[in-house]
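Apart from one protein chain that is not included, each protein chain of the complex appears where it belongs.
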Amino acid sequence: MSKYQHIQQEAYEANMQLPKLGLVLFTFGNVSAADRSLGVFAIKPSGVAYEDLTPGKMVIVDFEGKTVEGDLRPSSDTLTHAVLYKHWEKIGGIVHTHSTYATSWAQSQRDIPIFGTTHADYNTVDIPCAPPMSDEMIQGNYEHETGFQIMNCFAAKGLSYEEVEMVLVGNHAPFTWGKNAAKAVHNSAVLEQVAQMALLTEQINPKAPRLKDALIRKHYERKHGPDSYYGQ
Amino acid sequence: MSKYQHIQQEAYEANMQLPKLGLVLFTFGNVSAADRSLGVFAIKPSGVAYEDLTPGKMVIVDFEGKTVEGDLRPSSDTLTHAVLYKHWEKIGGIVHTHSTYATSWAQSQRDIPIFGTTHADYNTVDIPCAPPMSDEMIQGNYEHETGFQIMNCFAAKGLSYEEVEMVLVGNHAPFTWGKNAAKAVHNSAVLEQVAQMALLTEQINPKAPRLKDALIRKHYERKHGPDSYYGQ
Amino acid sequence: MSKYQHIQQEAYEANMQLPKLGLVLFTFGNVSAADRSLGVFAIKPSGVAYEDLTPGKMVIVDFEGKTVEGDLRPSSDTLTHAVLYKHWEKIGGIVHTHSTYATSWAQSQRDIPIFGTTHADYNTVDIPCAPPMSDEMIQGNYEHETGFQIMNCFAAKGLSYEEVEMVLVGNHAPFTWGKNAAKAVHNSAVLEQVAQMALLTEQINPKAPRLKDALIRKHYERKHGPDSYYGQ
Partner (left out) sequence: MSKYQHIQQEAYEANMQLPKLGLVLFTFGNVSAADRSLGVFAIKPSGVAYEDLTPGKMVIVDFEGKTVEGDLRPSSDTLTHAVLYKHWEKIGGIVHTHSTYATSWAQSQRDIPIFGTTHADYNTVDIPCAPPMSDEMIQGNYEHETGFQIMNCFAAKGLSYEEVEMVLVGNHAPFTWGKNAAKAVHNSAVLEQVAQMALLTEQINPKAPRLKDALIRKHYERKHGPDSYYGQ
């Protein structure tokens, strides 16, 4: 029995949520789950259909992006996952999808404005869209650089990855993360919903104002603050 | 056997309709069912997934918002429900969701214009959008004040909660109600449908006129007037 | 055994297609099926949920709108069906829905422009939108007058109900018909699809031209002309 079985199982279950939540067409997405004590993560193999996945097919990769165990080639986005795990030390799961609305915002190269409490239940700021990468980064180690592009965007905007668990990569698509793979998948579904409602809001009222600060703070705090009273 | 079992069952069944009708993602919604002779209502526990709900998990709360029976923490929106039950004496059920189209209208801070007979089958007026709350209200007893914000909106517009059973809370999301929980859920689904068609109507014809008075009265009366002839 | 059983069965089966095709929310629709030799039609009872329908619940009504057999009250739109059956003598089935996109066009009070071959496979003209009725018609025998409003629209535009089997009633919603109830339901689904694509076409290209005449004639003829070669 592999000593990585627990994260293979976690990554498998989280990957299988993507089609159920309507977040992927074919193989346009991948989830990974990390075990920090072992310094590795389990990730979906590249181009394998969701209906053919099994826990044992999840590939084990270290934080440098080197495959540690597994017969299949890991997701082509593996190096982006590796960079984020290496530098953002409290992340336990990462998701990448091409979900319809979030990807459309990424293609439009705009941050998603904070228009309502659904957004504020998760973030106190607009959801950031990292600018498209430079030609040099693209022609270099592309997936590796994608990770740095995300981190640079957070640094430039003064954001914390522990508070904002989602990003759009300009011209490309969203990445989300969380304490574990299930939470990262949860964030992907929330992002897609928030992305759709932000577009509809602008269509209904092109001058819709951003959410007022008091409401942003209230909704975020009641779910995440020291005196939170949401959930059990 | 709890003496509240009948409203727990009613609240449970109504809550389970929300995901079936496509009105909620994850736990973004809650339904309550009241027994006015007992002076209490049963409401969904906070943050519990719909697939994990049972009738016995519904929390019993009085009209001041005090938990009367139940091991779990009630919905974070419980105080809004309590205020509405206390002041609007003929309500038997209340629903709160973040359904996609109704929430987008709430975020846009616009009333939903009455464009057709689908709308007029339920309301003779635009569906009201209460303005965002003042910073004071938000920083005070927020969910309690949300109830008052809704009532203030109805008072300012001269609306009756017995005739108009739905409202948008600006920047936030919809609330609906009715004689019982099932009718309140029904109204949530109707509101979502009317909200979607109003947006599409404005996209097809930005100058689409509001429904003429004769048609508004006719459709409302044939369903709700003294000589109604809809249904059995 | 009722001598109307065959049209009750036909109407029942056609009604049950509406929720399957996503054309109705709750009870927002009704189908009827006529037997012209008996001079009657079977129609859905008013306000009864689709899951509670049975063939025996279909109400038998004559072409004056008088109930001939059945314990339940027929659809509130029954008189509109009766008028169309009485005056358009080759119709065997009629459908009324509040389907999302077709209803939005009706609310916008615009004909649906013929933009492509999907539309031309069924109609050589824009799908007509009858203007909202006069206050006199609304305050008179409303549902009866709705039938006349539809016929007046066809007369004013020089359309044949045998060629164009669908109409939008301004501010209200669509009606479709056909040689039998199944064909009328088919037309409702096609109308909804065409309505959605026409809106999207205008969003992609606000100056999208109408379909050229040669293509309109070609697609209509290959499906409906004397030398048609579509189907078996």
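Observations, loosely collected:
For clarity, chains are labelled A, B and C in written order, and residue numbers in each chain start from 1.
The rule is short, and it goes like this: a contact is a pair of C-beta atoms (placed from the backbone, for glycine too) under 8 Å apart; a residue touches a chain by one contact, two chains touch by 3 or more.
In this text, all values refer to a predicted model and were calculated from it rather than measured experimentally.
Note that the undisplayed chain, when the full complex is considered, contacts A, C. Only one of A:Pro19, A:Gly56 or A:Pro132 touches the absent chain when the whole complex is considered: A:Pro132. Contact between chain C and the absent chain runs through residues 115-118, 186, 189-190, 193, 196-198, 200-201, 203-205, 208-209, 211-212, 214-215, 218, 222, 229-232.
Touching residues on chain A toward the chain that is not drawn are 25-26, 28, 45-48, 72-73, 76, 98, 100-101, 103-110, 132-133, 135, 138-139, 142, 171-173, 199, 202-203.
FYI, only the chains that are shown with their structure count from here on.
Shown here, the protein chains touch in a chain-like sequence that does not close on itself. At the interface between chain B and chain C, two copies of one sequence, fewer than half of the residue numbers in use appear on both sides, so the contact is built from largely different positions. Our note on geometry: chain B versus chain C, Cα centroid distance of 33 Å, whole angstroms.
The distance from the centre of chain A to the centre of chain C, each centre being the mean of the chain's C-alpha atoms, comes to 46 Å.
Residues of chain B found to touch two or more other chains are 203.
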